[in-house]
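One chain of protein is taken out of this complex; the other chains stay put.
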Amino acid sequence: MTDSTPTLSVTDLRVGSPFTELLHGISFDIAAGERVGLIGESGSGKSLTATAVMGLLPETLAATGTIRLNGVDADLLTAGERRLNSLRGNTMAMVFQEPMTALNPLMRVGAQVAEIMTVHHTERGRRQARQRAVELLAQVKLPNPAEAALAFPHQLSGGQRQRVMLAMAMANDPQLLLCDEPTTALDVTVQAEVLKLIGNLVTDRGTALLLITHDIAVVAEVCQRVLVMYQGDIVEDGPVGRVLTAPQHPYTQKLIAASDLSSVDDRGRLHTMSMPVVSTPAATPSSPRPIQADATAALTAPPHRAAHQRLEPDGPPVIFNEATGAPAISVRGLSRQYRRRGGGLFTPAPVVHGLREVSFDVAEGQRFGIVGESGSGKSTLMRILCALDQPTSGTVDVLGQSIDGASERQLREFRSQVQIVFQDPMGSLDPRMRVRDIVAEPLRQVSRAEALVRVEAQLAAVGLDADVMHRHPHQFSGGQRQRISIARALITRPRVLVADEAVSALDVSVRAQVLNLLADLVDEYQLTLVFVSHDLGVIRHLCDTVAVISDGRIVECGPTASVYDRPLHPYTQQLVSATPSMDELARRITS
Amino acid sequence: MVFVVLRRLGVFATTVVVASVVTFLMLSILPGNAARIALGVQATEADVAAQATAMGLDRPAIVRYLDWFGHVLIGDFGTSTVSRQAIGPEITDALGITVILVLTSVVLALLFAIPFGILTAVRQRKLDGAILSGISQIGVAVPGFLAGMLLVTVFAVMLRWLPAGGWVDPGENFGEFALHLILPAIALGSVQGAVLSRYVRSSVLEVMREDFIRTARAKGLGAGRALFRHGLRNAAVPVMTVLGLQIATLLVGAVVIERVFSIPGLGSLLLDKVALRDLPAVQGIVLVLVVFVLALNFLVDLAFTLIDPRLRSAA
Amino acid sequence: MTAIKYETRARRPAGHGGGATLWAGLVLIGLVLLAAVVSVFWTPFDPEGVFSDSILLPPGAKHLLGTDSFGRDVFSSILRGAQISLLVGTVAVGIAAVLGVPFGIVAGMNPGRLDQFMMRGNDISLAFPALLLAIIFGAIFGAGTVTAMVALGIGTAPAFALIARSGTMQIMSREYVQAARASGKNGLFIGLRHVLPNISGMLIVQASVSFGIAVLAEAALSYLGLGTPPPTPSWGRMLQDAQGYLFIEPLLIVWPGIAIAVAVLGFNLLGDGLRDRFDPKMQVKR
Partner (left out) sequence: EGEPDTSLTVGLLATPGNLDYTTTAGAAIPQALLYNVYEGLVKLNNDGTIIPLLAKSWTISDDGLVYDFLLHDGVTFSDGSPFTAESVKFSLERVKDNWTANGPAYLDPIASIEAVSDTEARITLSKPSNSWLFNMSGPVGTMFTESALADLATAPVGTGPYTVSSFKTGDSLVLAANAEYWGEVPYMTDVTLRYFTDATAQTNALLSGDINLISGISQFQLVDQFKSNTDFQVLEGASTGEVTLSMNNASDAFSDVRVRQAVMYAIDRQAVMDTANSGYGLLIGSMVPPTDPWYDESLADLYPYDPDRATELLAEAGVSDLTVAFKIPNLPYAVAGAQVVKDQLAKVGITADVTALEFPAVWLDDVFSSHDYDMSLIMHSEPRDVNAFAAPTYYAGYDSPAVMAKFAEADAADATTYIELMKEATTTMAEEAAADWLYLQPAISLADADLLGVPKNTPSLALDLSTIAR
């Protein structure tokens, strides 16, 4: 940081549509080699800020203010298109938020990476550019980079695509690198590598970095300075250590408190930053305190085992978490294969293994967590447990009902006893139905009046007022929507609740609310909970037992604390070690 | 692999057989007596009955179907009850004419629609874009035969630059062939072009809003280059679907233009043969049309697979 | 506060998504509708009579748009013709939707064999375009408005089926459908309560566009003599009749031409406007 002029200087940036202003005049600088984090609530304007710097705002939005880049004698907001074209991808580069759609589906990824070099003539020829593209792909740790370069985007996983984006952004050694949630699609192990890579680039080349994320741990790990955005304003700007340990703006304070899954209040509940509008907090005096379910939950914990501990290589597969009495859920040798649609004109449809030979039990009253990377078969398992999908082979018994091959009529009773909460709070609610109808949906043979009474009671139980009943889902916040879907799941008083990534789409603040609510309800109704997440921290907080899935197999299972502290399987070890935790964070910051 | 190809062909063949049954059934309930039409108003009822027997009209439906389709399978469409000639060549001639007409008009339509559609999409928020877009909207709203009538009036009748109609085989006299093709191809193509340009426009608009275009621009590609290098191939996929459907409907749909320009195409042949209750011919024509459309669908699918790697390999 | 924020988000796109186009479309359709409704009760002259004493008059004070070869007031015929166009459009689109939408939904809800089977059936019906059906039906049942409408309806149904199917497949992958299944709801309920309402946007767009196509197709059929028989005025037949008078009374071809263009344009603009409005990409992104 010898040069006193910052690499990027943004002054009084305002972005607005003809109807509203979205950014209310934000200003910040980034010096060369400086790593700045940008955090904030979803929708607070983080992505807008970055795209405004790139000059790539959607046509419908207009920006005012000044954006200056070191060495460029013009305001980027008013510079000509030709000028900007020569800067974009060369002097400044950006990694966009959604890796699924940011690549051209009809072009090989190697060519897409090479293009950024040929456009700016930073490589002499097409062939050199291709070669360099392969090198870059290797740098971002894409396995088999030469082959990967020839792949089309759909042939890569989300995380791989994100790394392709990163390779592209780094290709021309930009002075300014803008990364918008560059690791959301990555599992923690890859995330760590990618972050290291970004860090190296910045240090080696003196690049100015703006890193947008909702993951405070990531910020702590990578950045020196952090900006906090709240509703279109930068509300806090300071060194990471200061902001994370002594936040000043109330929003930042709440945000940080809510991010910490290990810090709980005296009831074992997370700190939330809920700003109640229609909801009252879960633990209002009106809602009866639950009878503590600890007595039933105090089971003899099954041993902590991992798959590779199998005694003989060809011996019977391990049955994880094997219950002694009658388990709530009993799964044996479960496999599910998918036959992909279509196939080529001359190739048969390929077979995809969703699950392979999975066996485990879940005892009544247990809070059973399942973790694993994306695509490892978690959702598949959940769908089968809820009889929404049929296994290819194996048996599944839930509450004594055999699910494999059961007809819808045989499942009638089952349906009211096993309920599911889905990942996406918006996607799991029919946008055209009113809350009242959504929540009442699972009820059968119940008069309308009674249904209304029960819906009202259930909404109250999840902390929503009765007046929300006539609204449509889009009129709620993410956390409120997830409460609605929980209310729907609980209205039939099920004995088993299956939650599939029920909090991963939520931002930290809302996440805390929902986790608390779930914990309350599980206690209150004495539910057997099966909770899926890719986030170890969340599982650790909520579940007593955890199973780790990798590539369609359970690789390890045991009491949460035990798995977390003494992981047996290499995959689990990776997973645990790569997960940044707030404790560690605090250590690192203070050191 | 061979198995998959065979299976696809099997499905295709089954579809064709079902289509032939549908065709046969639908046409077997046509009212009107082909024998009476052949003999005219002076013939007695006895003559007509004898003629019907001679034409094989009194056999049970299933026998007639099997006889017909069996022969079709070996390439024999039967003999026209009207021209008393083999129907196959009659259909191929007419189909050839219609296909030339339709393809020419589609090429014209594309030549117009692609630049026009892109232009109106790119300049969507500009005045000229809006005006051009308005023009194409109006183009869509004009009935094709009206366009044809006006073209004839101006270019053939008033200016006498081009023939008012008719058809000359390209092998016979290519210059004349080309002259005769111009007006009908323009009449058919202009409306299709207007329709297609709407699809090109919306498809390009859609692609322009895709994230990967933004990515391309973030690489430093100008808006135009980003669109050309990354957008157009993507935009082509939905446009091709429409194009396939358009060609399919145009094979019969061209009949209106064929009438305006007195072109002996397939649609005209169909109308004439229906009027004369030349059942073997009508069945043949409809079957050829149906198979043509099914084959076209097949080809469009194939083209998709070539353009879009996502369809080529599923992984 | 959060709730308020979401409310404004939901409303904002409605304000400008396809606004001008939508309004232009609605105004044009409004005109056609007005003509159709008014002509039920009143037209300046009888559009179906024969007036041998007022043949082929040019436009004037008495006959706003002149008269045709039967001495009929063209303005009255244009007004009455709106009825036919709207009728044909409504019935054709209605038939297409009634046949195509349930078909598409059932196919979309049952991926696998049934879907494949139904889609091959759909391929076959796609191979019989509306005009071909109109020709065949015209021969079987006699040409006329009803035949034309039915043929157009059946001919358009496969398009509706395709759209409904692809929409259904999207909706079926949504979690709320899974939730409904987990609640023990059967296919009929899911189809009616979840799928249909959620694909209605797409279907309305399709309906609007098909409406325009039907109006044009009716004109083409009338031209071929397969449409509405005289004396009931239909714009397409008016055009055809006027063709013979192109050199005597060229205006005769102009009026029905404009009427058709206005109606088709109206429905196309409406369709475009609605598409923009329903298209999540045109709306403010979350």
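Chains here go by letter, A, B and C, matching the order in which they are written, and residues are numbered from 1 within each.
The working rule: a residue touches a chain if its C-beta (ideal position, glycine included) is under 8 Å from a C-beta of that chain, and two chains touch if they have at least 3 such contacts.
As the structure is a prediction and not an experimental result, all values here were calculated from the model.
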{"item": "Chains in view touching the one left out", "value": "B, C"}
{"item": "Of C:23, C:189 or C:245, the one touching the omitted chain in the full complex", "value": "C:245"}
{"item": "Touching the absent chain when the full complex is considered, from C:44, C:102 or C:231", "value": "C:231"}
{"item": "Interface with the unshown chain - residue positions in subunit C", "value": "49-50, 52, 55, 69-71, 138-139, 142-143, 225, 229-231, 243-248"}
{"item": "Chain not shown, touching residues in subunit B", "value": "30-33, 36-43, 45, 47-48, 51, 80, 82-85, 90, 93, 149, 152-153, 156-157, 160, 162-167, 259-262, 264, 268-269, 271-272, 275-278"}
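In this section, only the chains that are shown with their structure count from here on.
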{"item": "Centroid comparison with subunit B (C-alpha atoms), farthest chain", "value": "A"}
{"item": "Where subunit A and subunit B are represented by their mean Cα positions, the distance between them in whole Å", "value": "50"}
{"item": "Distance from the mean Cα position of subunit C to that of subunit A, given in whole angstrom", "value": "45"}
{"item": "Set of subunit C residues in contact with two or more other chains", "value": "none"}
{"item": "Set of subunit A residues in contact with two or more other chains", "value": "58"}
{"item": "Residue ranges of subunit A touching subunit B (in the complex, touch as defined)", "value": "51, 54, 56, 58-59, 81-82, 85-90, 93-94, 96, 98, 101-107, 115-116, 119-120, 152, 154-155, 165, 168, 340-350"}
{"item": "Complex contacts: residues of subunit B adjacent to subunit C", "value": "11, 14-15, 18-19, 22, 26-27, 29-32, 137-138, 140-146, 149, 153, 198, 202, 206, 209, 245, 248-249, 251-253, 255-256, 259, 267, 270-271, 274-275, 286, 289-291, 293-294, 297"}
{"item": "For the subunit C and subunit A complex, residues of the former touching the latter", "value": "1-10, 12, 15-16, 174-176, 178-186, 193-194, 197-198, 284-286"}
